[in-house]
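For this depiction, one protein chain was excluded, whereas all remaining protein chains were kept in their positions.
Going by the order they are written in, the chains are A and B; count residues from 1 in each one.
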Amino acid sequence: MPSLIVLLTDFGLEDEYVGTMKGVITGINPKAQIVDLCHNVAPQDILEGAYILYSSYKYFPPKTVFVVVVDPGVGSERRIICLRTKSHTFLAPDNGILGLVLTKERPTFLVDVSNKKYFLPEVSATFHGRDIFAPVAAHLSLGLNPSKLGERLEKIKEIALPRPMQLPGGILRGEVIHVDRFGNLITNINHGLVSGIPEILSITIGDNKIYRLSRSYQDGRPGDLLALFGSSGHLEIAINQGSAKERLNVSRGEKVTIRYRK
Amino acid sequence: MPSLIVLLTDFGLEDEYVGTMKGVITGINPKAQIVDLCHNVAPQDILEGAYILYSSYKYFPPKTVFVVVVDPGVGSERRIICLRTKSHTFLAPDNGILGLVLTKERPTFLVDVSNKKYFLPEVSATFHGRDIFAPVAAHLSLGLNPSKLGERLEKIKEIALPRPMQLPGGILRGEVIHVDRFGNLITNINHGLVSGIPEILSITIGDNKIYRLSRSYQDGRPGDLLALFGSSGHLEIAINQGSAKERLNVSRGEKVTIRYRK
Partner (left out) sequence: MPSLIVLLTDFGLEDEYVGTMKGVITGINPKAQIVDLCHNVAPQDILEGAYILYSSYKYFPPKTVFVVVVDPGVGSERRIICLRTKSHTFLAPDNGILGLVLTKERPTFLVDVSNKKYFLPEVSATFHGRDIFAPVAAHLSLGLNPSKLGERLEKIKEIALPRPMQLPGGILRGEVIHVDRFGNLITNINHGLVSGIPEILSITIGDNKIYRLSRSYQDGRPGDLLALFGSSGHLEIAINQGSAKERLNVSRGEKVTIRYRK
């Protein structure tokens, strides 16, 4: 059975870019099953793309081919890589966007995508999504062995993703890495980081202090400010039936501090 | 043949939420055919979701499984229900969102979705779309009998949807329940309510009076304010080649009054 192709881009839905990629894919694999993961990653925002992929990839069936095109370096000498893990295949620019997935998964195969045989005959300098990513993904979904795509690589590029810091005196400091449609502020502090802590004293964001962890957005009363571990296993700041983004007027990068008893 | 799965949510397209649901569905039913009805219902807006479902469901083929996730109560004790009518299956939180469909359709089967066998192994408190709705829908699309999902129920929760009122003296008063992309103001006054009226004298919205019904958005001249029964059979206020929302500066809830000769 041909594999599922999942698209994650910053192309938005106002232009022909995503549709054109699907045209190319369907021309090569007429039975391709294509799922849109998200196309509204902020333009050229590698961290946001990395988070969206990280929080969803494991819900897709084995052999899924993920096509990730958040690619500020298109047209430069940046590489395109094809990376396999035990279950999935990832096709992406080598710009660090697979970095969060690789905190959970071990690569089993990594290749520099360079074999023009699997590209469109004419490759523009501005739209590799159409001219390289789409046709290569279609061939992969038909079962092409990634070793045909180019030279094996030893390692991918790493980017400095913001990581939470342990500070002296029982302090853990992270930051908001994604704001979702509901205004929930999702941080880079995942459940594993706090699971050994005996007691959380407070969670601070801006001038706001929260003194307990909630279980769902329904905790307390409408309008209450909440901290909870959300569906991706990360600490979120939320408002019961409201938008934390609007109430606190914060955006990505805002610091979040946990004080705890050691 | 597996059934069509139709998704209606308030998840938006800025996050991974909708894509993740499709990953879960495809993992259980690799041949699932999934159609997006709409994901831009205003966050937690049950009435808007109810209207969008109501105005479209009957255009889908028999056996379609509708998955409706506008769910302000996620994580609380609200139930999830599976409701069957003669032609379709609906999976939704028990929060009244099926209320408008049920003005047209009679339930033939109703069940409290609680059998964890058809959920993901781990159910979060914040994303039942992924952990409950998606896997249950996938099983239904494969032909699962809804009686396996849980206890039969006698009735669903009703919410107070705004209903048009007949007032003394030949007055019918309704309100705007949806504003579409073109700025058309769609009311809760459907064609049946006025079909017995011999003559409409005026239609009032804010300070504006309209004295006749139009047949299409092309009636009169560009810029003319129009009242017509639109594609869902409901009274709409529109502007020929313009946006009634912008011109009249009104939003959902605005009153619309029909005066008629009895």
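In this section, a contact is a pair of C-beta atoms (placed from the backbone, for glycine too) under 8 Å apart; a residue touches a chain by one contact, two chains touch by 3 or more.
Everything numeric in this text was worked out from a predicted model, so none of it was measured.
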Among A:22, A:63 or A:209, which one touches the chain that has been omitted from the display?
A:22
Check the options B:26, B:55 or B:141 and report the residue that touches the missing chain.
B:55
If you put the missing chain back, which residues of chain A would it touch?
10-20, 22-24, 26-27, 30, 43-44, 72-76, 124-127, 130-131
Residues belonging to chain B that touch the chain removed from view:
1, 4, 6, 8, 13, 33, 35-40, 52-53, 55-56, 59-61, 64, 178, 180-182, 215-218, 228, 230-231, 241, 243
